[in-house]
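A protein chain is absent from this complex, but the other protein chains hold their places.
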Amino acid sequence: MDLLEYQAKEWFRETGIPVLPSQRIDRIGDLKGLKIPYPIVLKSQVRTGGRGKAGGVRIVTNTIDAIAAAQTIFHLPILDEIPEVLLAEAKYNADREFYLAVVLDSATRRPVLLGSHQGGVDVESSQELLQQVVVEKEFSPFYARKLIIKMGLQGVLIQPVSDIVEKMYRLFLQKDLDLVEINPLGVSATGELMALDGKVTVNGRAIARHHDISLMAQKMANRANCQNYFDILGNADLVDRSGNIGILGNGAGLVMATLDLVSDAGGRVKTCLNIGHGSNLDPAKPSFGDRLEQGLEFLARDKNIQVVLVNILGSVLKGVKVAESMSKVALNNSTPKTRNPLHPRIIVRFAGSELSSAQEQFSALAIPLIENLDEAVLQTVRQAKSSPAKKV
Amino acid sequence: MDLLEYQAKEWFRETGIPVLPSQRIDRIGDLKGLKIPYPIVLKSQVRTGGRGKAGGVRIVTNTIDAIAAAQTIFHLPILDEIPEVLLAEAKYNADREFYLAVVLDSATRRPVLLGSHQGGVDVESSQELLQQVVVEKEFSPFYARKLIIKMGLQGVLIQPVSDIVEKMYRLFLQKDLDLVEINPLGVSATGELMALDGKVTVNGRAIARHHDISLMAQKMANRANCQNYFDILGNADLVDRSGNIGILGNGAGLVMATLDLVSDAGGRVKTCLNIGHGSNLDPAKPSFGDRLEQGLEFLARDKNIQVVLVNILGSVLKGVKVAESMSKVALNNSTPKTRNPLHPRIIVRFAGSELSSAQEQFSALAIPLIENLDEAVLQTVRQAKSSPAKKV
Amino acid sequence: MNLQPDSKILFQGITAELCATHGVQMKDYGTNLVAGVNPGLGGQTFEDIPVFDLVEQALAAVGAIDTTLIFVSAYQVLDAALEAIAAGIRQIIIVSSGMPPLDMVHLLRKAEATETIIIGPNSPGIIVPGKLLLGTHRREFYTPGGIGIVSRSSTLTYEIALELTKAGLGQSMAVSIGGDAIAGSSFLQWLQIFDEDETTNAIVLVGELGGNSEEAAAQYIAAAIDKPVIAYIAGRKAPAGRHWGHTGTLAAVVGRGGDVGTAQSKLAAFKSAGIPVAEKPSQISELVKKALKVK
Partner (left out) sequence: MNLQPDSKILFQGITAELCATHGVQMKDYGTNLVAGVNPGLGGQTFEDIPVFDLVEQALAAVGAIDTTLIFVSAYQVLDAALEAIAAGIRQIIIVSSGMPPLDMVHLLRKAEATETIIIGPNSPGIIVPGKLLLGTHRREFYTPGGIGIVSRSSTLTYEIALELTKAGLGQSMAVSIGGDAIAGSSFLQWLQIFDEDETTNAIVLVGELGGNSEEAAAQYIAAAIDKPVIAYIAGRKAPAGRHWGHTGTLAAVVGRGGDVGTAQSKLAAFKSAGIPVAEKPSQISELVKKALKVK
């Protein structure tokens, strides 16, 4: 979960990382109650990068200009994203700018401290400027000092900049982050340090164990009324908006392999759902059977999806149970509301004990049950080609 | 630093350890705005134990009784301590009571978890009831479960009680404690858990690195106007109120050895000051020279102290500098304000390079400078006996 | 790694339900499941397996344990694994999914310091067909033989095993290192184990997009593995940047270029290392047969 700049800076402030006086602007009217003296910087609060180049950051010197600029930014989409909030912030004259980050690295299987004495937009792409320190054992402040020395800083700057890295690391650990980044860290002519822009990514799995972050996530997603597990962002994978095939399988690797096969055979996949393998150890999440039903419902709601290929291997449910779930969904979707009595068409691929236990049920359901994966893929693509995608 | 019960319970509440609804009573009038329904328990907030037996805990069922009981408790000294605050707390019907604690153990050099299935006043003295688990490596909740099993708990109680121990340990670590204790932890008939009384001791050395605890310590000691390092509680050691000798030395062991010698020779020591050895690495604390001067000033202010034995060995200051500090204090104390031109009498014991560098200065000061420790002790006791202690 | 059929196995997070499915499956396969641990359930017995509140109680009752299987819920995994390490267990298979990656970092530091092997998290474990089942692999897809399978997936591993079985190629062992960004064991470790294992003739490596472990494996195979290796990579057609229920792409790969982690980068790595790559699961068996003939 990516935080917006203003949220990241609130955490920075709580952690003791210096940030400028700033104010959140939810609507134009908020600019009238501004407590920060002009000139100020107005910043679009979107999650995508390249905000400055896109015109999402403006310096203004009075209220009239501020209102005009805010109106523009509120309506300016940046990579399809329209900001809900702006940040009004004091202007800062930085003499030098550094880049600092803590990131979880899957190659070393450790958090890594990153830094560059040249902060700015393109630091991440210029690898040769970016210094790294792997936090091999438990963190201690000397890891931060190592980074600072590698960045080429000297003398009185060493301690305060490494103090900021230390605080970033504490935040990283405390909040279960994938990334915390300050870019740039401004250094004034007098040596004062200031986090001018910040990025924070919370690891999705850890959200539920942090009460404060769970509340933020709920607000962000605004999903109070969300009933279907797959309506939650990140539980369904959109492949190609113009596709007409849905894939549902148990296991990420199996779903990806099925996607590759269907695509290679000329099919166009719109959405993939991974309902996960095995039984669920967390009672707060839906069971395997529930995920199967909710997944089929989710795909059936998309009128562009003509064919769904279900690929289930070695599940904890007996094939009979799977067949029952499918017939339930199939019945729901053959109510008068849908034009087609069985929309979308379902093709099921089972192997092993599921296949043997389910054969009778499926023949009654008129859903094709195929053991060979290549064969199931071939039929899926054939069916999809004979049912042209609808215009929405 | 020992916290009062109501302060400990505030921390428990923040940590997620269940405590009863309660209200702090600073003055009798506060009882009129009580938000907790009667019956309530009124508890004297003193640091000493045995509060219940001494009459510092009363159950009351209405406002009139509450006011009467509060008036009594506010004036009831418990081991010389008069409470500044009372705690008004809801009454709780415990079915069973446990004892839980986390303590830093100098023998194992580790935190130790303590627990007993029989909570109450005398748990600490009945060692055979007290179960222990040494937290050998970094803490993980299984250490807490080990304690709970050792205590003899079973089934559904294991998880919630070990959750409380886990929270106690987090508090212990986060706040740098020497001790956190819940005695008793009440278990209701329905299995609900409640920390009914609590004790928290913060390690004195760690206070300065916790902003919140530093503020508490400052308030508690009320030492805003305190200028002399030895006015701070714990920096001076009172040995015997009726004594007339002061001892000042550099190093705890040396001061204790000197005390033993003086006492064995028949002298009666009132106060010992350890000004510490070596140079000071912490610029926030007074330097060695400052501590020497402040220490002498502190002892000179006590009119019952007739003789001060200064025992300094291998200090970082040259003897000359020490002599200068002493002459400064001696001059201060020979102003008209004090009846005696040189009060108290000072006997200095130096050895090594201090001695050789200071001999000239001291003969000018008319302060005896002695190399042999036994001899210095003998002279101190002789002087003290010839100057009987004043009545205050 | 000790994978003897009679090695003693512990089941952490045992419940009546889990025991009825996975416990029974393992026992039927002959796995020596000697005890279970679940705080609060101590004293009970599921399918003849005695349950204890603490790992050390289980060890006191049944003696030293070779491998523990962890099935506890995601946020309890770290503690369960640390309890096992503290009790002296040195082989840990984490079946549970959803473990926060920083918990895994913490665990790896302890595991490395104590020379403990961690497989998983989010792994179906290890199967030695016909001999030993440590985890949740479905036996119906496997048959004894000479092919080693190392994978990051669970059900995709069954798919590969099924294709090999259908083609008459039995398996010496199949292991999944788990689909998480931070995994306890690596392709490299298992490639080495298979290379030294006398019952293994050829190795099938099943990768997927995300992370850089396939790239590292390709280099290692070219440099150090003598037996034939066939690779298969899932996710060639998956859009970049999505996690597909695995978090292989969530954690950054630092300083190794922007392209690392895509299926294309992995395919290129195997190609340049001269390792045959199957286009689809059903093609693997013919590549294996071809490679075995050449050698």
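Chains here go by letter, A, B and C, matching the order in which they are written, and residues are numbered from 1 within each.
Quick note on the criterion: a contact is a pair of C-beta atoms (placed from the backbone, for glycine too) under 8 Å apart; a residue touches a chain by one contact, two chains touch by 3 or more.
Since the model is a prediction, treat every value here as computed from it, not as a measurement.
Wait, the hidden chain, what does it touch out of the ones we have here?
A, B
With the missing chain put back, one of B:A206, B:M220 or B:V320 would touch it. Which one?
B:A206
Looking at the whole complex, which of A:R13, A:K53, A:K137 or A:R241 touches the chain that is not displayed?
Final answer for the missing-chain contact: A:K137.
For the chain left out of this view, which of A:R109, A:K146 or A:H343 touches it?
For the chain that is not drawn, the touching residue is A:K146.
Could you tell me which of B:Q132, B:Q159, B:S327 or B:Q359 touches the chain that is not displayed?
B:Q132
With the full complex in mind, choose from A:S22, A:S162, A:T258 or A:Q294 the residue touching the hidden chain.
That would be A:S162, which touches the missing chain.
Tell me, which residues in subunit A touch the chain that this view leaves out?
Against the left-out chain, subunit A lists 136-137, 140-142, 145-146, 149, 154-156, 158-159, 162.
To test your reading of the contact rule: which positions on subunit B touch the chain that is missing from view?
Residues 103-112, 114, 125, 127, 130, 132, 137-138, 173, 176, 178-179, 203-206, 208-209, 234, 237-239, 249-257, 259-261, 263-264, 269, 272, 274, 276-279, 281-282, 312-314, 316, 351-353, 373-374 of subunit B touch the chain that is not shown.
As a working rule, only the chains that are shown with their structure count from here on.
Measuring between Cα centroids, what's the chain most distant from subunit C?
B
When the C-alpha atoms of subunit A and subunit C are each averaged to a single point, how far apart are the two points in Å?
Here subunit A and subunit C have centroids separated by 27 Å.
Quick one: which residues in subunit B touch 2 or more of the other chains?
Answer for subunit B, listing residues that touch two or more other chains: there are none.
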